[in-house]
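Shown here: the complex without one of its protein chains, the others still in place.
== chain A ==
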Amino acid sequence: MTTTPQAARRASPRKRRPATPAAPDPAAGLLPETTPVRLLDPDGTLLPARADYPEPPVEALREMYRRMVVGRRFDAQATALTKQGRLAVYPSSRGQEACQIGGVLALRDDDWVFPTYRESMALTARGIDPVEVLTLLRGDWHCGYDPAQRRTAPQCTPLATQCVHAAGLAYGESYQGRDTVALVYIGDGATSEGDFHEGVNFAAVFKAPVVYFVQNNRYAISVPLSRQTAAPSLAYKGVGYGVPSEQVDGNDPVAVLAVLTRAVAHARAGKGPFLVEAHTYRMEPHTNADDATRYRDTDEVEAWRDRDPLARLETYLRGRGVLDDAAVAEIAEQAETYAADLRERMNTQPTVDPLSLFDHVYAEPTTQLVEQREQVRAELAAAAEEDA
């Protein structure tokens, strides 16, 4: 067998080129961890400490527990109020307490929150009067609190539109020399909306200090996450915008607070936006008017019941020796008092003034609105006369 020249060349040892140093991966530091960050096991056991996500101070966790208990009681009371006809509708966030409260605790009072309609619990945890929070759902106006004073945007009903507002507000604050951070609550379904893309992209391009906090509760009303995205998880959407991202076990209160604290610090340090995806679960239907049995089975719900964030934190804090039966009872009592007060105040019919419909369309009403106001005033006067 003769050796062909080609074969000889192939057999000869290749000349080694000097190795080019591998270019640094430009996406490094942007991608989330491959599994959600978890600091507390579902059974309440603390996992090994991590330098990148230090455990929040125990006092903060105890306060988180307190607000989660009160928040859950508020949530149950609000659902009950729908059955009594006191609320038109209520979207519960039961099961998402770690996210609801974590988002609030990670912020300063002068930071801004951009909530959706599902964030009633978070807003009450921010100290906003629950009657004012429920104004939208009670139906006496569209927003009951003063957003400028509470540094909390109106609860946003159109999906993801608040993502761009937050980018603008946060940029505007930093433009004027203030170190305000804006935190946006959105759900998994809303990440499919164009305004999510535009908001995160604007925030990234303008380095706006925004934390985009996606509560992935697996369902957009009935549509499962698999119909929203083919991404490995929603946190992977950040890299496409050049935004660092993380995913976290949304039912692990310690991890949620640790990850959000880091995200807020990142934003406040002037490094631009941060995207956090919390894997959680909506234990209740979309709203009281929804029937969740049409799209998810009981086994799935029950499995999530075992991952209850509140029980998890309570077990841990008891183990740490900062929570005992007496404290648990006292906090439960606080929650009952809070709910009783809400129940009582919601038990009256709110006063609404038809003439106020014209007051805030513009800073000054137009001639046409003045005329229409006069027409309604005359109608009301005539009706009152008829009643008399």
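Operating definition for what follows: a contact is a pair of C-beta atoms (placed from the backbone, for glycine too) under 8 Å apart; a residue touches a chain by one contact, two chains touch by 3 or more; residues count from 1.
The rule we apply is simple: contacts and distances are computed from a predicted model.
Enquirer: Hey, which one's the missing chain according to UniProt: "Branched-chain amino acid transport protein", "Ring-1,2-phenylacetyl-CoA epoxidase subunit PaaC", "Alpha-ketoacid dehydrogenase subunit beta" or "TIGR03943 family putative permease subunit"?
Expert: This omitted chain is identified in its UniProt record as "Alpha-ketoacid dehydrogenase subunit beta".
Enquirer: Tell me which residue among A:90, A:117, A:185 or A:202 touches the hidden chain in the full complex.
Expert: A:202
Enquirer: Sort through A:42, A:168 or A:240 and give me the one touching the missing partner chain.
Expert: Of the listed residues, the one touching the omitted chain is A:168.
Enquirer: Over the whole complex, note the residues of chain A touching the chain we left out.
Expert: 141-143, 146-149, 153-154, 158, 161, 163-173, 175-176, 182, 194-195, 198-199, 201-202, 205-206, 356, 359-363, 366-368
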